[in-house]
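Excluded from the complex is one protein chain; the other protein chains are retained at their positions.
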Amino acid sequence: MKEKTGSIAAGIIKYFVLICISVLVIIPLSWLVIGAFKTEKEILSYPPTFFTHSFTLDNFEKLKSRIDVYRYITNSVIYAVGTTAIAVVVNSMAGYAYARKNFKGKGFFFLFTLSTMMVPFQVVMVPMFLVVYKLGMYNTYWGLIIPRVAVAGSIFMMRAAFEGLPKELEDAARIDGLGEFGIFYRIMLPQVKSAVICLVILSINGSWNDLLWPMLVASDTKMRTLANGLALFVGQNSIQYGASFAGAVVSILPMLIIYLFGQKYFVEGMASSGLKS
Amino acid sequence: MKKIKKILHSADGSAYYFIFPSIILLLVFNVIPLVFSFVLSFCNANMTLDHVDFAGISNFTKAFTDSRFLNSLKVTALFAVIEVPIQTFGAMIIAAMINKNTAGNKFFRAVYFLPVICSATAIGIMWKMILHSNVGFFTYMIQMAGMGRINYFNDPKITLFVVAFISIWRSFGISAIVYVTAIQNVSSSIYEAAEIDGANKLQQFINVTVPSIRPTFWYILMTRLAGSLQIFDIVYMTTGGGPNFTTESTVTYVYTRAFSANSEMGYASAMSFVLFVMIMIITVLLYRRMNAED
Partner (left out) sequence: MKKKVLSVLMSAAMVMSALTGCGSSSSGSAANAAESKAEEKSEEKNEVTESKDTEETATEDAATEVKPVTVKFWNSFTGSDGDKLVELVNKFNDENKDGITVEMDISSNLDEQLSSAFAAGEGPALLLFSSASRFTYGDYMQSMNDIFDKTSLDKNDFIESYVDYCSEDGETYLIPFQIVSFYLYWNKDLFEAAGLDPEKGPQTWDEYVEYSKAITDASKNIYGSGLCYAYNYQMAHVIQRFGDLAVTKDDSGKWAANFEGNTGYAKFLDMYKGLVDSGDNPLTDDTDSMMTAGQLGMTINGPWLSSGMDTAGINYGITTVPTGDAGAMNSVEVLGFSVTTVATDEEKAAAYKFIEWWNTMDADGNCPALTWSLENGCPAYLKSLIENEQYQANAKVMAMTNKDTSVRSDFITSSAFPGVGQIINDVLPQITQPVLFDGKPAEDVLKDAQTLADDIVSKYN
């Protein structure tokens, strides 16, 4: 009996915490989204409002007339999808090796990889740009994508995922006569599907919202990404909040759709891994 | 030759094939630039790099007498002390609350991840307006609730906490989801065994969940630590380092020095190397600890 009241109290506390955090997330974001449909006057009115009294689509039209939204979205998609597709292969391969293989120099290579995570990007971006420039990848999609593929953090994450798998899986596959790549690709990779989905979403998200790197490497107007275009918009002398909010909404929307799609896999990835039972 | 081939074909030796692409890419696009900027830290150079003179260690000695740099180290350390524990432990506890695949938990997970998909530009402009000292929506609501008007972005005592809050707000969703994934991968047979032993939920969490997700814990701890010691974009989009430099992190200051009207690339590189060495030392210590546990 006593235990039951305890668990009810715990449940109340739990949901109280969870709901509080949800409110802290939802309220500001809704305020932003609703703001995109307010007039400039209402956004900057005192006392501030939450719901709009002045529904308008002007902000979106203003945005469209000033920046080439469709072109920028296309570029962002190419950048995000290209980076992610290659990143998943490269990083999960490396993570797999660090998690499941014992080889000479493993400690060295892993620390080497980790150390790249410790370097502030702002510091190496200029030399990094020089390398890209010298390789003739300036103002190309390859120049955008290739340098951003190998990410220490992702390798680290995949390593953590692969480490959790039982040794028997691998051994059974080896007895079945599968090659090393076969074991990795056919047996091990599907086991960490949820981590892969995680990686995909984080990678797409990272490149979608990346600001500094595309600004350096893709300076051509035709190569500009959506994040860049928006920053240009916000960067004008007299900031237009309505249009900036509209831009923010436009930039969030595609990610939201991808995320809602991927959310399903966060759950399924686990169920189909065969590890649960 | 044959020996090398044999190694590469062995189960463990094939690892070299697996790590090869990442090592090459990191070498070309991270390590070479890093070496380049290391060399630069011993020079006086501007942004255009067309006047580069050897400067010895003068940039390093200058750094340790530059009060703005020392202040920025303090700010960065303080920021990490606020952010990292919340990200590593707070997110773990939240993850434990929402790891079961019920409809409610799926909803919470979806919500917590929302800020992650927003760009720094969007988050910056949003919080700046919501917490505006005068016309901000939250500022107004808090005042209406009788808690007084709080000057979130202009009070040297609290602004760093506000920046840390925004930073946590933005990325705790990743930490939580990564933990959820890890917790779900813990074999349920272990829980069943623990239950038979009479362990309650809390004991199960401490004795089963926590040890089982150790690699993920280390992953979160190290990435968040590295991330918070390099905090830049949130500061840049909200306070710009103010008020009175109380939120000026090291990377923000380095960036200012490197890319302002009179750029001091050499000095900026030197300062970032000091930061890099500090992060490296912390990481190596943590890495040792992690390996000792394994």
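A few remarks follow.
Think of it as A and B in the order they're written, each chain with its own count starting at 1.
Assume a contact is a pair of C-beta atoms (placed from the backbone, for glycine too) under 8 Å apart; a residue touches a chain by one contact, two chains touch by 3 or more.
Everything numeric here is computed off the predicted structure, so don't read it as measured data.
Across the entire complex, the residue among A:Ile8, A:Leu57 or A:Ile239 in touch with the chain not shown is A:Ile239. One of B:Phe42, B:Phe153 or B:Trp218 touches the chain omitted from the figure, and that residue is B:Phe153. Although one chain is not drawn, the whole complex shows that of B:Leu40, B:Met97, B:Val116 or B:Met129 it is B:Met129 that touches it.
One of B:Phe38, B:Phe89, B:Phe245 or B:Tyr287 touches the chain omitted from the figure, and that residue is B:Phe245.
Against the chain not displayed here, chain B makes contact via residues 47-50, 121, 124-125, 128-129, 132-135, 149, 151, 153-156, 236-240, 242-246, 256, 259-263. On the side of chain A, touch with the chain left out of the figure occurs at residues 39-41, 44-46, 125-126, 129-130, 133-134, 136-139, 211-212, 215-216, 219-221, 231-232, 234-241.
To be clear about the criterion, only the chains that are shown with their structure count from here on.
If you average the CA atoms of chain A and of chain B, the two centres end up 14 Å from each other.
Of all the residues in chain A, the ones that touch chain B in their complex are 3, 7, 10, 14, 17-18, 21-22, 24-26, 28-29, 31-32, 35, 43-50, 89-91, 93-94, 96-98, 101-103, 106, 109, 111-128, 130-132, 146-147, 149-150, 152-153, 155-157, 159-161, 163-164, 174, 180-181, 184, 194-195, 198, 202, 205, 208-209, 211, 227, 230-231, 234, 241, 244-245, 248, 251-252, 255-256, 259-260, 263, 266-267, 269-271, 273, 275-277. Contact residues of chain B toward chain A in the complex are 11-19, 21-23, 25-26, 28-34, 36-37, 40, 47, 49, 94, 97-98, 101, 106, 108-122, 125-127, 129-130, 134-138, 140, 169, 174, 177-178, 180-182, 184-189, 200-201, 212, 215-216, 218-219, 222-223, 226, 230, 232-233, 251, 254-255, 258, 265, 268-269, 272, 275-276, 279-280, 283-284, 287.
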